[in-house]
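One protein chain is absent from this view; the other protein chains keep their places.
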C-alpha cells in the first residue's frame, strides 16, 4: 500500500491530468482549491472512475451543498447542481425520483453533511435512493476559514474553539450503517489508487452508496487530520472482513483509533424507485 | 412481567391517579389524548418517577416539540416549553447551557424526533447534554391524523401511503448508540412499572439519557404497533446483558424482530457543561 | 308544486355535533346531494383543534338557486347531533329558522342541558327520535346522523333520489348490507320529515338552470387544487403533513400513482421543497404543499429556486398564526412571508385564488408559469378556502398546456452553452440533464451567463435585473385572472380591494351595498407578486374611498398595495379565526359612503 505523507500539489498533477484523457469529465477550469488540498485526489478519482465506467456525461449529475468540497460540480464536465448548505441529498432525491435514468453523484463536506444536513442522511439511506454519496471529511470547516466540524477531534483548536474543542466527534461509519445504507466504504485522499477503486465500486452499486473519504485540509488543520498523521494511522480492512455481514461491519466501524479503508458493508435491496414502481403497479391494479 | 393487551382507559386510571398523590406533578387539566392512548402510561410514569426522585417542580422543565406526544408539558405541573416541531432538543440545549441547575426532560414523537428533528439528535447526544430524552414511538403521525413516520413498518397503509409504505423504517436504538449517547434504554407503554423504573433511571443518569418508549396509537394504527402485537413481541433484555459494553449494546439493538426492554448502554463521561467549565477555566488561566 | 319554480331558494343548514357523531359525513351527503340536484352550494366544515378527543364539529351548507359567494352569518336551520355542542349555536339561527334535535336523550339530562330549553320564541323546534329510529331500522344508533339528514330532506321537500345516489356512491366499496341499512335509515328519517306538519316557507324552490345536474360537482378548494395538479400533468410531489394542507398530499397520494406519478412524504419541509426543486431541475413538473410554518422553513430553498432559476410550485394553505398558532382556524397572515420572505432580492410569483374554481385554475397555471418563467411559484390558499366546498363546473377539456419550457435551439452552438443567457425576454433557453452536450452547473451563487460563480458588479446588476424583469410578463399571462373588477363601472364612491378567500364575503357585501344604492365596486387581486400595480392604481383612482378587508392583524395586503401604489387605503382587519362577516364589511362601506375623506381621521 503506497502512502503519501507529502501534500499532492496541483502543479505536479497538471500534465498527468492532461495526459490522462480524463479531461472528458473535467471542466476547463481547474479547481480553485488550495494547493495540496486532499480534494484534488477526489476530483481526480471521480473523473478516472467515470472514464473507466464509461459513464455518459449528459446522463450524469453531480450535486453538492456549500463548502470547499461542494465546489466540486464546477470542476466537472457533467450536469451539476451546486445547491445549499446541507441540502444536497434532498435535492438529489428529487432528481432521482423525477428521472431514475440519471447517474447521480452527491458530494459534500463533513459540516455540510453531519451538521446542517444531518436530518437528511438517515432518510436517503433508509429509502435506498440510488445515488452515490461521497463525503469529503477534512474534520474542519474549510470554506468559512477554519471552525470546528462534527468530526473535529476533542482538543482541536479553531477560531470558534480557541480554548480547545470539547465536543466528542461523530462516527459517520456507524451512523450510516445504523441508517440502513446498503453500501458503506472508507477511503483516503492520500491513497489515490484505492480511492479511485472505491469510487468506481460506489457508483457501480445499485442503491444508496456512502463513501467516506478522509481528506486533509492543508490550510486550516496543521495538527489533526494531516497527511502525516493519517498516513501513519490508516490501515486496509482485514482481508477476512465479510462485507455482507452487517454486524461485522458495525464492529469494524467502531474502531476509531485505526481508520480502516475498504468496503465495510454491501447489500442489495430494493431502491426507492423500485418501491415507487410497486406503488404505481398496485395503484393501477386498483 | 405483566403484559397489557387491553388499552388503558383514562376512566379506569382516574381514581388511581387521584389516590397516588402524584398529582403534585400533574396539571389540573387531564391529558386530552384519545382514551387508550399509550401516552397516558408515560405521563403517569414521569409523574411517579418525579415523585419518587423528589424532584423540585420549580427546578424542572419539560420541553417538547409539536405532536400528540408534545402536548405532554401542558399536562405536567412543572415549568414547560412547548416549542416547534422537531426543535425540542436545541431549545433544551439552550436551557441547560444557560442554567445547568435545572432538570430538563425532553419529550417528543417519532416524527418530531427522526423526521424533522433528525439533525439535532446526534449533537445533543455527542455533546452529552445533561438532559433526559423520552421518545414516544407510536410509529405514526398522530396529531396530523395518521401519516407514515420514520419508524412506520414497510407495508403500513396510511393516508399518505394508500398503496402501502415502501420505506424501510429507522432503528432509533442503533442510531442513538452510534451518536454516542451515554445512556440508552427501551420501555413499553404496556408495561407501566418497568416504564417508570426506566424513567427514574434515565432522569438519574448524569448526561444525555435516551429512553425509547413503544406506545400504541389506538386511533391511527389498528394493525402494526398495537398493544396486542407489541405485548406478544417485547421481551426483557437478557439478564446477562452488560450495559457497560458498547459493542454488546450495538448487537442487542440490531434485533428489530424482538424489541427488548431495559437499559442497553450506560456510561459516564463529561457533560457539555463540564466541557464548558473547562473552557472557562482555560480562558481565565489565559 | 308549480309554485316551486318561481320561488328563489337561499337556505343555510348547520349540522352540529361531536367528532364521533358523523357530523361531517352528514353534511357531506347533504351538500353532495343538493349539488347533484343542481343547486348552488357553498359549504364549510369546522373541525376541533388538531389534538384528538370529542371536540365540536360543525358542517354548514348554504343551498341557493342563484349564484352566491359566501356563507351567511345566520343559518336557516340547525341540526343538533349533540346538544352540548349545538346549544351555543342556537343564536346563529335566524328568525323563524328551524332547530332540529333528538328528542330522546339517552338519559334524562341535567337542567338546561337540553337544547329545547335554549330556543328563541321565533325559532321553529323539531324534536325527532333520531337515535330511536336509527336503532329500530339499523339496530344501532350509529346511523342517527343519516336519519337526521333524511328528516331534513323530507321536511324541506328535497328530492330523495339524489340522496340515494350520493349514499350509494359514498358507500360503494363497503358491504351491500351497509349501504342498504344506511339508505333505510335515510328513508325512515325522510318519511318522518314528510309527515311533519310544516310551514310553507320551509320548502325549497327549484334548482338553478335545468339539466346541469351532471356537470356540477361539489369540491373543496384542496380537491380543486389537486385536480388542477393532475390536469397540469404533475410528475412528482414532495410534501410533509401540516394542517390545512395535508389533504392535498393525501388526495394526490391516491391519485398520482394511478397515472404513474410519484409522491414522497419527505422528512421535513426543507427536503420537500429541495426535492421539488431537484425534480424541477430535471424538467419534471413538481410541487409541494404546506402551511405558514412550513413555508418559513422553505424560505432559504425558495431563494435558491429564484437564483438558480428552477421551476417549482408550492401550495401554501394559511392558518391562524404566528408560529403554531391556531392550526384549525383560518387566517390570511402569511402574505408577507409569501411575498417578502426571502433573503436578498429573490422575487417569485405568488398567486392567491379567491374561490374553489380559482384553486383549480391557479394550480394548473402555476405549473405553466413556473416552467415558462423558470421560477418558484407560490399558490397561497387558506384554511377557509382549502376546506370550503362549492358546486363548481370544471372545463370540459383540459385547459392546461403540457410543456411551456423554453428549450435551447436544436442547432444552436452547443459548445459554450449559457444556461443564464441574457435574452430579450430575460428568459434563458433551458437545457436539462439528458440533453446532449449542454452540461452546466446551476448554482445559488451569483453567476455569469455560463453559470460560473462571479461577483463582478456589472454581472450582479445585470442578473438582478434579469431575475426581476423576467417575471413582469406574468402580469399578462393568458388564461388566468390576474386582477378583476366587479360592480359599478367608472367612478364610484367606495371601492373594495380584496384577495384570497375573503373576496367571497367582499362580493356579497358589495352586492348588498349596491342594493342600498351605494355606488361601489370591488376588485380582486389574484397575482400578489409581481403585483398588477397599473390596474390597482386605476381602480383606486376610480374610487372615492378604498377599503381593504383581510383576515390578519397587520394589514399585510393593504401595506403591500400602498407601498407599491403610493395610494392610501382604509383597512379592515379581523383575526377571529373565522371568515370575515359580510355585515362587518357592509358596515364599513356604509361609513365610507356616508362621509368621504375621513382618511385623515383614521
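Every chain is named by a letter (A, B and C) in the order it is written, and numbering of its residues begins at 1.
Criterion: a residue touches a chain if its C-beta (ideal position, glycine included) is under 8 Å from a C-beta of that chain, and two chains touch if they have at least 3 such contacts.
Because the structure is predicted, anything quoted here is derived from the model rather than measured.
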item: Interface partners of the hidden chain - shown chains only, full complex considered; value: A, B, C
item: Option touching the unshown chain, where C:322, C:534 or C:594 are the choices; value: C:322
item: For chain B, residues in touch with the removed chain; value: 29, 57-63, 66, 73-74, 76-84, 87, 89-95, 97-99, 101-102, 119-120, 122-123, 272, 276, 279-280, 282-284, 286
item: Residue ranges of chain C at the interface with the undisplayed chain; value: 49, 291-293, 295-297, 299-300, 303-304, 306-308, 320-329, 331, 333-334, 336-337, 339-347, 443-446, 453, 455, 457-458, 460-461, 464-465, 467-468, 552-554, 556, 559-560, 562-564, 566-568, 574-578
item: Chain A, residues in touch with the chain not shown (by the definition above); value: 32-34, 66, 68, 71, 84-86, 115-116, 118, 141-145, 147-148, 150, 159-163, 219
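Here is the rule we use: only the chains that are shown with their structure count from here on.
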item: Per Cα centroids, the chain farthest from chain C; value: A
item: Pair with more cross-chain C-beta pairs in contact, given A-C and B-C; value: A-C
item: Inter-chain centre distance, chain A versus chain B - centres from mean C-alpha coordinates, in Å; value: 33
item: Averaged-CA centre spacing for the pair chain C and chain A, given as whole angstrom; value: 45
item: Rounded Å distance, chain B centre to chain C centre (Cα mean); value: 38
item: Of all residues in chain B, the ones touching two or more other chains; value: 86, 115-116, 118, 150, 161, 163
item: Two or more partner chains touched - positions in chain C; value: 254, 257, 267-268
